[in-house]
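Note sheet for the following structure.
What you see is the complex with one protein chain gone and the rest in place.
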Amino acid sequence: MRALTWASWPAFAVVLVVLPLVFTDPAARLLLILMAMYGMLAMSWNLTLGFAGIFNFAQIGFFGIGAYTTGILVTKTGVEPWLAIPISGVSAVLASLVAFLPVLRLRGIYVGLATYVFSQLCIYLVLGQAGLTGGSNGIVGIPRLTLGDTSLRADGRIGYYYLAAALLFATVVLVRLIVNSTLGKSLLAIRDNETLAVSRGVSRVRQHLIVFMAGAAVAGVAGSFNAFLNGVVSTDIFGFGYLTLLLSMIFLGGSGSVYGPLIGAVVVTLVSDYLRDAGAWRDIVIAALILVVLWIAPKGLAGLSRQALDRWGRPTSARETS
Amino acid sequence: SSSSSTTSTAGAEGGGKVLEIGLLAPLTGPSASDGLGMKQGAELAIKQINDAGGVAGHTFKLNTVDVQGQSNDAVTKGVQTLTDNENVKAVVTGYASTSNFEIDEFAAAEKLYLIGGNTAQTQGIIQKNPAKYPTVWSITPNYDAYGTEPVDLADKWAAEGLWKPRNKTAFIVRSDNPYSESIADGLVKQFTAKGWKIAGQEKVPFGPVNDWGTVMAKIRSADPDFIVNTDYQVANEASFMQQFLQNPTKSLVFLQYGPNQPQFFELMKKQADGVLFNNLAGLVPAENYEPAMKLQQDWKAAYGTDAVDPQGAVTYAEVKLYAEALAKVGDPDDVAGIGAYIGKSDTQQATGRVVFDQATHLAKQGDDFVPLQSFQFQDQKKVLIAPDKYKSGTFRLPPWMK
Amino acid sequence: MILATDEVSKSFGSLKAVDGVSIDVRHGEVFGLAGPNGAGKSTLFNLLTGLPIRPDSGRVLFNGVEIQRRSPRWIAKAGLKRTFQTEAVFESLTVRDNLRVGSAYGSPGRPARWNNARCEAALAAVELGCDPDRPAAGLSLLDRKRLMIACAMVSEPAVLLLDEPAAGLDPADQEALIRLLTTIHAGGTTMVIIEHVLSVLSALASRMAVLDSGRVIVTGRPQDVLADPRVVEAYLGPGAAR
Amino acid sequence: MSGISVILMSTLVLGGLYLLMAAGLTLIWSTLRVFNFGHGALLMFGSYLTWSLLNQAGLPLVVSILGAVLAMALIGAAYEFLLVSPFIKRPGGDMTVMVATLAATMLLQSGAQLIWGPEIKQLPQLGSARIEIAGAVAQGTQLVTIVLAPLLVGVLAYVLKRSSVGLAVRALEQNRDHAQLLGIAPRRVYLAVVMIAVGLATVAGALLGSMQFISPAMGADPLLRAFVVLAFGGAGSLPGTIAGAYAIGLLEAVTTYHFGLSWSPVLVFLAMIVIMLVRPEGLLRSRVRAA
């Protein structure tokens, strides 16, 4: 198993590099880009939602704040566009400090309520500061990223693809590092039994804050990427649509595993693109898909594939000894 | 592009090639009924064209993209899908986003884009450098008239003695979106210029407004002569009106755009009587205007109602406009040629005579071009009360003022 | 004196759960706590470790430092570790990861890193009979208790507080537990044990206190305390003869 | 003067609507320990059903509402059967149920759009009674809301407080295994609770559909307000919910009157966050917790 995981890193990188060479159609490239972006978001959200078990609904807020930071920076100040990406990550982290306040005292669904309201408040803040944010008009005309003289959009968005792929790869590394570290284990410990964890010297607030900020950083960067990709930011980014979309990804893929949300992002993006013209049927199919997966595979698609791997990898012997 | 020209000719000889026409429309979400109208209009036009044997050897197929609740994200994705698709030769819409940012995308991708709504935004984008947008044309004219006409009409009615303002005061309700805001700003300016007093203003958030109670309370305490609500969303306007009628003041009520949608009347029925509204882009419902009557008949045959959706009239005209240009230019890949032809065209559409202003790429506004039609519901009918050229009735005092 | 309380009190509403308790625990000893159900023993442990409650009044001294206002985490890192009356482990972690968490966060200093050698040593010391890489969910009762103790021990605390470690164990397992605790004690760990199974206290404790209704009624050597009529009256009852 | 009466009237109407919505959520939350994200969509569906019974089946309005409540209670049963019970016992089941109910929201909303189309609809006024107090008018459905909402929820709260059914509900919430061993059938209680909650939501939907409009998205806003009510009143208790609903109604009416519709949600949300931080268990909730 261990050998397999080590081999998987370069394999993953190679796949990411080769993919756009196989899919040269710009529409397919766009799908790949979206998968990578949603994958980043879903994986980073899963740190708090899945591993730490915090009902964190502020992630969408961090995504939006990242996007707005970039929008404001590149249209209102003359900040170098590439620099806007890390700055957006930082501003999302700062916002996460505010969103974290309720987590200090609240538990469970109450955290969900408070953090959801945080995202809603972002909308009102944006609308209220119309001078800076364009209000309900949004920020338009965000210039595309360029590398030297070539736009990342050129050649079927190959530039955006590789940027997204690089960010996704970094996210995967980050999430894996966190999950396999003591931090990751302490999160599970807190989720299992908070009192016991605290009496073992784990600080709930500190550990939760760390993952909260880590998740926010990734979401902020993803938001910045989104702003450059679309060239426009508006308050939809804080809306219910993204919330359900990303939750579908996480739980379809499997919230218990590192890669589950990524798998979910790929599947949901494909399905929703395939059903682009289906109007209301698109949501019906996606919702039905989530429910079916929840019914038959509690651990999501990732859990299913793991089971399949296990069965295939070590036939019966494992079960006999247990 | 001589090679593509040959392929299209070859295609024509081989029994006709199918071209796709893109449609951006809010098929789901709060504006879904507008989206449905857009789709119906475009489909009707395409069907008529295909039934007549197509254009220059081509038949059309509609490629609809749902922009959901005008969300920028969905619009972006839709635009990218359509621009990435080689078979899509032109894109039409009633309106897609609230800011029309997609104009830049289509211009950059050199796709033909015919648009209806948010002309202030279109104008803002295009007039900076019209040469950059040879393929983008708006068949809806500048909205400036929205900001002046109601005031001018009110003064006219007063002058004609149809109505006696008590102290020339107006109350203006606006919604927090560019369309409503720019019209409300125009109205405030015009009212003040014409010697009216603004008795009060209220801004509501963009989106569903459920309870107008507190706004009503303010209106009642201001007791104005004229109330304007520029929140164009039909549900909001209907509930505004219903709540107003619970305890009305002696004021004329003008509602921006919403009452044009068939839905408004379906919801309000008798309560609609007396409501004033206007429209720049919908079908001109005048017996003496042939293109409009024809569309009304066709619409009834296709969809069983003669209430032509205003957005449907827009997309119908857009498709027709494109088909005519293609017929002249011949090569669907000569986008620049088609764009240039459209820009110079002068056609009679169901929405009026469409001639484009070269500085803004908007259709020209005026009684001889695309007219601003003012309506009032009277005896449960939508009556055109201005301009005189087309009108079928005259202004009456609304029932709550009698 | 490594751990002491000075007139510590805690009330829940009108109930004085802990009422002016002063005990002192000497370096290296095993100190027993007994008393009827509801006497306030577990509450006293909670007060010592700051979890989840603080004393209303009084002081808690650990190595001469007042800790009654410190955070539970600070107290844990300072070397005061406890177990719980209902045996608690981190169910979704493997047995080994349970220990790693205990090791990484229980020891003073950062960054939080576990000490593999200590984890293995603790694992060996408690003689856990199962695969250390299996999830802790579904362990047998004795193994859960062992794991809970190992998890507290792995950061080599100065004082270990055990809340009814022998409860629910059959005689054979109780003996195994006594052996384990003896070994841990021999390694120099000071222990405070709450226990109703008096054989465990008699076997291990050098001194003990009996609590009743939140107050200490007797303190002393186990054999003296258990013979004290007040203890018989309040705690042991006529069944003590058995 | 008219300001105060307008605010008061708004408070009673808004509070009543929020109450119907939040009471159901509270009930589900306190028994099943899950959060029903689909409550808004259920309200919407109930509203559409009422409309269909009225306009397509031609039933009288009151009968249509009752019919819709019954039909929706059955849908509620299916909802419990398909979305709640399969997941609730799993580890981390609360989150799974929440996601399942989100999926249900998507299903119901899109389903409604397919069945009834995107055009908004409206139910007629419930009765023509009208009162006017110091310039503030309440008529028809508004009056019905003012009276009916507190009545329904009050009766429910009383029944739950006094009866052994109420005890059973609370016992299940606290220790499912042991409650079963006492003879309580959890499935039956859960079913009843979900059906009652959905029924209340349907009533709210019918009232809302008559005061405002019926559209596939109409449930989102009431759901959000119900969130706030729960946070205010403490999610576990009906009396808290009643107080919370009217407190939010009042807050909203006052802030709307003085700061406008754009700012009132912000102020309401901020108030909610402050309350949550200061009194995490809600305004009225006693703070006794298990050791």
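The chains carry the letters A, B, C and D, assigned in the order they are written, with residues numbered from 1 in each.
By our rule, a residue touches a chain if its C-beta (ideal position, glycine included) is under 8 Å from a C-beta of that chain, and two chains touch if they have at least 3 such contacts.
The rule is short, and it goes like this: contacts and distances are computed from a predicted model.
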Record-based protein name (UniProt) of the chain missing from this complex, from "NADH dependent phenylglyoxylate", "Sarcosine oxidase subunit gamma", "ABC transporter ATP-binding protein" or "C-deglycosylation enzyme beta subunit": "ABC transporter ATP-binding protein"
Can you work out which residue in D:Ile184, D:Val229 or D:Met276 touches the chain that's missing from view? D:Ile184
Positions on chain C contacted by the hidden chain, ascending: 12, 34-39, 85-86, 129, 138, 140-142, 164, 167-173, 196, 198, 234-240, 242
Touching the missing chain, which residues of chain D? 164, 167-168, 170-171, 174-175, 177-185, 288-291
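Convention: only the chains that are shown with their structure count from here on.
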Provide the labels of all chains in contact with chain A and in contact with chain B. D
Chain B and chain C, separation of their C-alpha mean positions in angstrom: 77
Can you check how far apart chain B and chain D are, centre to centre, with Cα atoms defining each centre and the answer in Å? 38
Whole-Å gap separating chain A and chain D, where each centre is the average of the chain's CA atoms: 32
In chain C, residues with contacts to at least two other chains: 92
Give the residues of chain B touching no fewer than two other chains, as numbers and ranges. 27-28, 176, 205
What part of chain A is in contact with chain C in the complex they form? 182-183, 185-186, 188-189, 191-193, 195-203
Please output the residues of chain B touching chain A within their complex, sorted ascending. 27-28, 63-66, 68-69, 71-74, 76-77, 80-81, 84-85, 97-99, 101, 104-105, 176-178, 205-206
Where on chain A does chain B make contact in their complex? 25-27, 30, 34, 127, 134-138, 140-141, 226, 229-234, 236-237, 239, 241, 276-277, 279-280, 283
